[in-house]
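One structure below.
For this view, one protein chain was removed and the others were kept in their places.
Moving on, here comes chain A:
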Amino acid sequence: MNKIFFSYALASVIISVAFATDKVCLKPEIVASSYVTEDATVLTNVAFTMQFVLKCSNGVKGISLYAEVEGKLLPAARLSADNKYQISWTEDIKKARSGDYYIKLYDEDKYNAVRKAIRNGESSDSVSPLAVVVLNNPGVYLGPWVNSEFLAAFLASFVSYSAFSAKYKLLA
């Protein structure tokens, strides 16, 4: 009985190891395209979307991926095409900052390690991500700085002021 149990345990270990190595993406390569809603004049929230195709040298397909952006953990949604994923989030217009956003991608194991690190109050930097993708937000457009009618009124008053002052100077 003991022997059977041992062999069963060994087999399960071998299987789980084989399973684990099968699910690890080696030398991940990422081809990403991203979109940020820059013209926010009609929006209430800024949307950040990033789609990417993951390529592994060992041909792993269909693994679950997770991302960490600005301390938020997000699961990557799998899209219709093979090994294509999407990461997207929205942010309030006033809170969305411009500049580079670093999206760190993790697989299942690394994601669990990151969650553990966060739970223990440690930095997630100790876990090396599968890949890091940079998403650049050039800054959202919220409308012109100065309304053109104000500018026109200012110019008109400036011209009339200079004309009248010149006239009074001549008459004086």
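Criterion: a contact is a pair of C-beta atoms (placed from the backbone, for glycine too) under 8 Å apart; a residue touches a chain by one contact, two chains touch by 3 or more; residues count from 1.
Just so we're on the same page, contacts and distances are computed from a predicted model.
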Chain not present in the shown complex, as UniProt names it (candidates "Elongator complex protein 6", "UBC core domain-containing protein", "Centromere protein X" or "Translocon-associated protein subunit beta")
"Translocon-associated protein subunit beta"
Among A:S57, A:S98 or A:N147, the residue in touch with the chain that has been omitted
A:N147
Among A:S64, A:S98 or A:S165, choose the residue that contacts the chain missing from this document, as touch is defined above.
A:S64
Residues on chain A facing the left-out chain by the touch rule are 33-35, 37, 39, 41-45, 47-49, 51, 64, 74-75, 77-80, 86, 88-90, 143-144, 147-149, 151-152, 155, 159
